[in-house]
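Taking it in order: structure first as structure tokens, then the write-up.
Note that one protein chain is taken out, while the other chains of the complex remain in position.
Entry: chain A
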Amino acid sequence: MYLTARNVTKKFGGFTALDNVSISIASGEFVCLLGPSGCGKTTLLRLIAGLAELDEGAIRLEEEDLSRTPARKRGFGIVFQSYSLFPNMTIAENIGYGLKIRNTPAADIAARVAELLELIKLPQAADKFPGQLSGGQQQRIALARAIAVEPRVLLLDEPLSALDAKVRGELRSEISHLQRQLGIPTLMVTHDQEEALALADKIICMNQGTVVQTGSPEDLYNRPATRFVADFIGTSNLIETARAREVQPDLLETRPEGADAAYVACIRPEHIILRPDTNGRATVRSVIFLGNMCRVEVDDPLGLLTVETHGGESYREGETVDLSIPREMCTWVADDVSEAAS
């Protein structure tokens, strides 16, 4: 592994922000730290950047122990949610700042700045000041500033959260493109599951200061390990063990051993097959038309289920329908949410 954080613990007063967390990034990999606000993901990023000191654990880059290295000697690049460009410097000066303090000759700086401005498609911006640019443009400059020094690791702290939807989408694909092109190992913090699914090679899903699940986007979506992950990433129908046993016992075939309360069944809305049937077991409660698909809520003996249908039949409220759930599409997930609540 290229970068590792091992057994990291960080406390703020009596509050444990990170509890014995271990993560790793392979070289060239794009890793997302995903979780709700307050889960500790930003704290972990700041510890890796060197902007905060860890209480326990170690951070290593290949063989080098970085745990006590000051941020400015780690050779990383960082982009914040708030752009944080130097307001008194031009765009060119902002991008070239890291090279300047490394005593790079002025001509080389100018060449590198021009190259980067070309790369982020803002070649005209060199002599402007940050205040003259839009949010999306400023964030691209911040990205260029971070990669100008060819950082060993690129850290992105919610880089897209301050932007509006359209700009966010554009910049998202630009970040993805740049990262693959340059191959810089990247760690991005986000609370937006869609962003994480779209960008990451590997997602580290966090909750309450611990890592809940690590895996590829497909892994986390198709095989969530816990109720929290199933709920946080995508939409899920979560069914209690007792209810499933009563209504559709075949779902229990894939269920791991354990008390009834230990696991719940997770069924994604697109995996439920719906068909009109006046003798069916369920009733349509509401239909929301979303263009390429319909989201149908049905009252079923299993409970209130959300179903997504693509094309084909259209349904009306109050209509009686039948549905089937292929048992291989049912994932049993550990019920960490009720555990935490109890």
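Here is the rule we go by: a contact is a pair of C-beta atoms (placed from the backbone, for glycine too) under 8 Å apart; a residue touches a chain by one contact, two chains touch by 3 or more; residues count from 1.
As a working rule, contacts and distances are computed from a predicted model.
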Checklist outcome for this item: The chain not rendered here carries, per UniProt and among "ABC transporter permease subunit", "NADH-quinone oxidoreductase subunit N", "diguanylate cyclase" or "High-affinity zinc uptake system membrane protein ZnuB", the name "ABC transporter permease subunit"
Next on the checklist: Which candidate, A:Ala126, A:Ala162 or A:Ala198, sits in contact with the chain we can't see?
Outcome noted: A:Ala162
Checklist outcome for this item: Which of A:Ser67, A:Ser84, A:Thr210 or A:Thr320 touches the missing chain? It is A:Ser84
Item to check | Given A:Met1, A:Ala26 or A:Ile101, the one touching the chain that is not displayed | outcome: A:Ile101
Item to check | Option touching the unshown chain, where A:Ala71, A:Ala110, A:Leu182 or A:Met329 are the choices | outcome: A:Ala71
Checklist outcome for this item: Even though one chain is not shown, chain A touches it at residues 49-51, 70-78, 80-89, 97-98, 101-102, 130-131, 135, 138, 142, 145-146, 149, 155, 158, 161-162
